[in-house]
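With one protein chain withheld, the remaining protein chains of the complex are depicted in position.
Let's look at chain A:
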Amino acid sequence: MDSLGDTLWDVVICGTGLQQSLLALSLSRSGKSILHIDPNNYYGGADAAFSLQEAETWASSITAATDNDRGTFKSASITKPDGNTGLSFPRAYTLALSPQVIHARSKLLSQLVSSRAYRHVEFLAVGSFYIFKPTTRSSQKPSLVRIPSTREDVFFTTAIPTKAKRGLMKFLKFVLGYDSEQQLETWQPYADGPLADFLKNEFKMDAELQTYILALTLSLDGLITTRDGLSTIYRHLTSMGVFGPGFAAVYPKWGGISEVAQVACRAGAVGGAVYMLATGIREMEMSGDSIELRLTSGDTVKTRMLVRNDKNAEVGNGVSRLAAIVGSPLKSLFEALVEGAPLPAVAVITFPAGSLMTTSGKAYDYPVYAFAHSSDTGECPVGQSILYLTTSTTPDAKEILAQSLQLLSEAIDADHIPLSLFQMYHEHGRGSVASRPDGSIFNFPDASLSLLFDDSTLEPVHEAWKQVMGEAEVDTDYMTFPDREGVMDDEDMYD
C-alpha cells in the first residue's frame, strides 16, 4: 500500500469549510495531487450541519475547550424539555451551524453550474421576507408584514399608503440602474455612510419604509453602507424570478452550505484527491521548497503548498445564534403567493433595530434575523420546523434571541404557540476577514458570518487556485468543466 509520505503532494488542504471545499472542486480536473484533511470528524467546518447527536457532541466539545485551543465558537448550550415532546430520532434532523440564503444571481450558483456540481444539489425556494411588527396600542398581538420587492408586490400590499408606494417604486427603479453614471452622482456622496441616511435624504422615506429596505440587506448591525446596501438590494431585485416566479433566493436542501461543501469534496474525491477526516496538523516544518507536515494521524507528509484557515487570526465579537426545533409546520410562512411559484421552504423574518426591548426596559439597538425552515429542507420531520435566529453578540443577545423566538411564534399564530422540542445556542466569533498568502502557505479568512451569501467569499478560492495551478492557470477556465461521461444530455435524441 502506498504510504501518504511517499508522494510530494501538490497541495494539502486543511479544513472542509466552504472555501476549502470549493478549492477542492476547482482542482478536481487538474490532475494535481491533493490531500484534503480536516481535524473534525465531519465535513463543513464552520458551515457544517449536524444531526442532534452530533450537535450535542459538538456543544460539549465547545464547552470543554480550554483557552488555549479555543476557536471561533463559544458558549454553546443545548436545551431540551423533559418528557415525550414529539422529538424524533437524532438523525431525523440536520441543524445548520451557520445558515445562509443564496441570491439567484450569486456567483456561487453560476460556478456550481459551470463546474457541473449543481447536479448534485437540490435547491429550494426562499419565499417571503417579513418584518416583525410588535404589539401596538391598536393591535393586541405582534404580526408579520411581508416586504414588497417587486412592482406586483407593491401593487398588492395594503401595508403602505399610496404616496409612499410611489416613493418606493422610484427607489426600486433607481436601484436597478444604480451603477449608471447618472445614478452614481446621486449616491456617491453617501457611499460610505449608512444607507438609512441616503434613503431619508434622497428619497424622503419615513422610518417605516427605511426598515423595509434595510431588512432586505440582512445587515447584522443595521448600519450597512450605501455602497454595500445598494449592491445587495440590486442583487435581490435582479434575482427575483430568475429561477421561477415569486422568489429571489435559494437554499440547498439537507443543510444549506454544508451540502455544497460536501458535494464539492465529493467532486474532489472523484478527481483523485485523498480525504482524511479527524486528522489535523500537529507540527509543521519548512524544508527547502516544500513543507513537511506531521499529522495527528501519525503520518508525515511533504507538500509543495498548504491551504488552511488563518491560524494568526484574532477572534472578536461576532454573532449569537439560536436554533430551535418547533413542533408545528408553520404553514402560513411557507405559502406560494404568486401563480406558478414553487412552495418555498425558507422564510426570512427581520426584527428591525429598536423593535425589541431588553428585560431592563431598554430598546435593543441591533436587528435580529430569523430563518424559518420547513420540513421540505430535509432538516426536520414533516409536521415540524426549525427557526434559526441570529443577532450580533452583545451582553443581551442570548436573552433577546429567546424573546424573539417567543414573539415570532406569537406573531405567526398567537393561539397556537408551538412547543419548542430542542434548542441550541452558540456564539460565533469574527475571525480574519481577508485571505493572507504567506509563501507556500495560503491562509483563507474565517468563515463568513453573513446571512446572505457573500460573493466576495469566492475570491480567495480563486486566488488559492491560481497559486496551486501555477503556470497551468493560463490555459484553463476557472470552475468550468464538461460533464463527466455517463451524464445525460440532449445528444441522446439523435441516437
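We adopt the following convention: contacts are C-beta pairs under 8 Å (C-beta built on N, C-alpha and C of every residue); 3 or more make two chains touch, one makes a residue touch a chain; residues count from 1.
Note that in this section contacts and distances are computed from a predicted model.
According to its UniProt entry, is the unseen chain "Spermatogenesis-associated protein 17", "Synaptotagmin-1", "Geranylgeranyl transferase type-2 subunit alpha" or "phosphatidylinositol-3,5-bisphosphate 3-phosphatase"?
"Geranylgeranyl transferase type-2 subunit alpha"
Using the document's definition of touch, tell me which of A:39, A:90 or A:245 contacts the absent chain.
A:245
Sort through A:78, A:92, A:121 or A:169 and give me the one touching the missing partner chain.
A:169
From the list A:83, A:340, A:361 or A:395, pick the residue that touches the absent chain.
Residue touching the chain left out of view: A:340.
Tell me which of A:152, A:208, A:365 or A:413 is the one touching the absent chain.
For the chain that is not drawn, the touching residue is A:152.
To test your reading of the contact rule: which positions on chain A touch the chain that is missing from view?
151-152, 154-156, 162-163, 165-167, 169-170, 245, 338-340, 493-494
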